[in-house]
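A protein chain is absent from this complex, but the other protein chains hold their places.
Right after this comes subunit A.
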Amino acid sequence: MTELDFEFLCAFLKTRSGLSLTVDKRYLVESRLGTVCRQSGIDNLSLLVAQLRSGRRSDLETAVVEAMTTNETFFFRDKGPFDLFRDVLLPRFLAARASTRKLRIWCAAASTGQEPYSLAMLLDQASARTAGWQFEILATDISTEVLEKAKAGLYNQFEVQRGLPIQMLLKYFTQVGDQWQIAPHIRAKVDYWPLNLIKGFNHLGPFDIIYCRNVLIYFDKTTKTDVLERLTNIMMPDGALLLGAAETVIGLTDALSPDPVNRGLYGKASHSSATPPMGLVASS
């Protein structure tokens, strides 16, 4: 792969998915796109780039974007954001939305479905308190391939062990050969839709809670700011945004402000300046 090929791929991926690559990620490009070459019967990366330049291989364009997408995820990943949902956000929104009895949640980078299903299981466990409520969990991802896996709800032994307590495995999964499938009533709580975050998503909102974790880290500063501000636009005034442990809004936008009590939780700056921190609301 020549320098020009690498520069083309960086620009291509930036435009298509927002992925910001630096020179030190060249090995990653070679490794992941080498697999695409083998699967597509293309001899080398330069020939792959030539095909992309032609603009006539939309199948290859999709394969390249999907190959460069990181899909690392597991059930209840990092634990804290899910404890926060169960102990703080859910009680808070059950009180705040008592008149409408509707709650809309968006998992913006859902990957293979473990995050939205974790939330769906927590909602199921709260069902005694939520009779008559309408919950909507929208799960989106740029990769249609991972969304297909998510919809099937089939996971291998490694995947179900990462973060999923054994009691929840027994309660919500059945064995299918050497795999485990999540229960139909949990699967039915989640709607999947392909979505590229660098494109428009205003039509999806508004949301009460948005999980957008471990995706902004792959974007450059301008793209992060753009995505964060558009996320803010489709949050309810008292809505909540959860980012990954290595992500922040500080230095990127003034439209959101961090919750002083709960790490990784953000609210609209205009709203949170006038109200106590979310954690304090829930514990009062």
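Note that a contact is a pair of C-beta atoms (placed from the backbone, for glycine too) under 8 Å apart; a residue touches a chain by one contact, two chains touch by 3 or more; residues count from 1.
Note that in this section contacts and distances are computed from a predicted model.
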Report the protein name recorded by UniProt for the chain absent from the figure; options are "Glutathione S-transferase", "cysteine desulfurase", "Response regulator" or "ABC transporter substrate-binding protein".
-> "Response regulator"
Touching the hidden chain, out of A:38, A:53, A:79 or A:102, is A:79
In the full complex, which of A:127, A:157, A:222 or A:270 touches the chain missing from this view?
-> A:157
Sites on subunit A contacted by the missing partner chain, in the whole complex = 74, 76, 79, 157-158, 161-167, 169-170, 175
